[in-house]
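Not every chain of the complex is shown here; the ones you see sit where they belong.
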Amino acid sequence: MRGFLVLIGAGLVGVTVGIMGFTFGYANGFAYFADDPATCKQCHSMNKQYDAWAKGSHKTVACQECHSPEKHSQPVQWLLSEADNGFWHSLKFTTGAYPTNIKIRDHNKELVRENCLNCHGNLVSQIEQPSLHSNAQIDCLRCHNEVGHKR
Amino acid sequence: NIAQRKAESTQPFFQVVQLTETSFDPAEWGKNFPAQYESWAKTAEMPASEQATPPAGDPRAFMAKSKLAADPRLVTMWQGYAFAVEYNEPRGHAYMLLDQQLVKRVQPPFKQPGSCLNCHASVPEVLNAIDPKDPAGAWATMNKMPYADATKLAKHPVTCIDCHDPATMKLRITRPAFVEGIKAYKATQGIANFDPNKDATNNEMRAFVCAQCHVEYYFKGDAKTLVFPWKNGLTANNALDYYDSIGFSDFTQSLTGAKVLKAQHPDYETWAQGIHAKNGVTCADCHMPYTRQGAVKVSDHQVRSPMADEAQINKSCLTCHHQTEAEMKGRVETIQSTWKESSSKSFDALDQLIRDIAAAKAAGNVNPDWIAAAQQWQRKAQFFQDYTVSENSRGFHAPQYALSIVADVTDAARRGQLALRGITEPVTKDPAKDYTPMKATPAPTTAAPATPAPAATPTPIVNPVYSPAAPAPTATP
C-alpha cells in the first residue's frame, strides 16, 4: 500500500515536471529571464500592459526594472523571483486559468514599490524622511498606480 | 491549447454565411459569430437563488421573484392599475417575450396594445410580418393592434438584428421611439436634428442600444405610439414637467382619486446623471464586458448583473478599478443599502399620504380644495417613488442623484399631508434675499431664557378648521 502511494507520488512528480517543462519551454517561460520588454509581449496576456507601457511615461524603463529585484545588487532574490514568476506565468498561460483582468500579486506589488525608490529615492527623500526606517510607510502606488501602464 | 490560441488570435472569425435584413434567426448569425451567439443564448441561465415557482398551469419551469411580495407598499400605491396585480424582478433577455405573454397584466380584465412588443420582441421580424415594404406603417399598425394579436407575430426576444447592421455588424438603432426621444433630448443641448444612426459616436451607441428599452415611457393617444418624455431633459423633474405640460396621467389612483403617473425602468436616464456616464463608461462596459476567449476578446452577450460572481466583477469593474473583487462588491453593497434605507422611509411617507387622502375622502368633511392640493402632491411623490424603485440598480447607477429623488418624495408626500390639513408651506429660493429669520425676544444669551416669547406673527395656524367659504390653498407641487 505504502509503496503504491510512493509510486503514484513519483508518477505525479514526473507528470508535473513534464508539464512544467513543456509549458515553460513552449510558452516561452525563459523569456522571463530577459530584460527586453518585447519578451514579455510574447504572451498576448501581456499585450495590454505592453501597449500602455509603450505610450506611457516609463517607456524608457524596462518591465523588469519595476517588476524584478535589482539584478546586480540582489542576484539571489532576482533569480528566485524570475523562476517563480516565469513558472507561474507559463503555467497559467498554458492552462488559461487566469481572469480577464489580471491582478498583481501582493509580493510583486511590494517589489514594484521598492523599485520606485531605486530611481526616485532622491526626489522623495523628504517625504520618506518622517519614516526613514520603514520603507513601506509611504505607498507610492496609492497615488501613482498607473505610471507603468495606465489601464 | 497554445497552438490553437496562437491561431485564434490571427483570425477572429470566418464569414460562414451571408447575413441580410431578413436574417431573423440568431442561429444564422451564430455561424459567423459563435462566441457572441453562445453567450447571447446563455441569458436563459438563471441562478437557483433567484428562481420562483410559477402558479399552477403556468408553462414555465421557473420564473422571477415577485416584487409585490417583497414590498407590498407597491400594491397600495398602484391601486387602480394593473401593476398592483403582478410585478416581478427582471431576468435574462431570453425570457422577455415569454414573461410578457404570461404576466397577469396582459390577461383579462386588462387590455394592452401591440406597442408593448417594442421592448419585448425582435421587432424587425414583427414589422416584416405585418408589411415587409413599409416598416413605418407596419410599426403604427403594430402599436395599435391588441397585444394578444400582435404577440402572435413575434418569434424571438431581442436578437442580433435588433442591435446590429447585418452587413457591417455596426451597432444600430431599430426603434423609432428612441430616434424621436434622443432627437428631442439633443435639441435641449443645442444639437438640432440628431440622428443616432448617423451622428452618434461608437461609445454613445454602446448605451443607446440599451436605451431603446431601459427607459421611462408612455403610450401616446389612441395610436398608442411609444414615446419617451425627454423634451425637457432626462431627469425625473424634466419628465414630470413634461407630463404636467401635456396634462397626461396613466391612471386614477383608486384609493385617492389622484391622477397619477407610472414610472418604468429609467435605467438609462438615471445612469446619465452619474459619474460613470460623465466619464464615458457605458452600459456595455459593465453589463457586456470584454471577455477573454482564447486569444481574442469578445463582448459578453450574456447581458446580466456585473455582480453575478467574482469572475463577472473582475471582467467588468476591474478593467478600470484597481481594487479587489471583494472591495468592489462592498462598494456596491454600501451604496445599495444606503439607498434602500432612505427609500423605505420615503415610501412610508407616500403610503401615509395615500391613506390620509383616502381617509379624508371617506370622512367627507374635508375641504375639497385641500384634497385637490394633496392629490397634486401625491402625483409628484408617487411618480418619484415609482421612479426610484423601478430603476433597476437600487441606487448604484447614480448614488447621490437617486438619493436626491428620495428626499424629494418625502418632502412632497409630507407637504401633501399638510395640504390636506389646509397648510401650504413656502419654498425658499434664495435664502439671502427672500427669507426673514424669526427671532426670539429678549436677545439670546448662552443661558437660554426659561419662557421664550415667540415674536413674529405665528404662521400657519395650527389645525385649521374646514369651512367651505375659506380661501383655497393653491396646489403648487
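Think of it as A and B in the order they're written, each chain with its own count starting at 1.
Basically, a contact is a pair of C-beta atoms (placed from the backbone, for glycine too) under 8 Å apart; a residue touches a chain by one contact, two chains touch by 3 or more.
A quick note: this is a predicted structure, and the numbers were derived from the prediction, not measured.
*Asks:* Write the complex's composition as a formula over the displayed labels, counting all copies in the file.
*Replies:* Each protein chain kind appears in the complete file with these counts: A x1, B x2.
The working rule: only the chains that are shown with their structure count from here on.
*Asks:* Which whole number of Å gives the spacing of the CA centres of chain A and chain B?
*Replies:* Roughly 46 Å separates the two chain centres.
*Asks:* Residue numbers of chain B touching chain A in their complex, please.
*Replies:* It is residues 1-2, 5, 9, 289-292, 294-295, 297, 311, 314-315, 318-320, 322, 324 of chain B that touch chain A.
*Asks:* Per the contact definition, I'd like the list of chain A residues that touch chain B in the complex.
*Replies:* Per the touch definition, chain A meets chain B at residues 26-27, 44, 93-94, 96, 99-101, 103, 145, 151.
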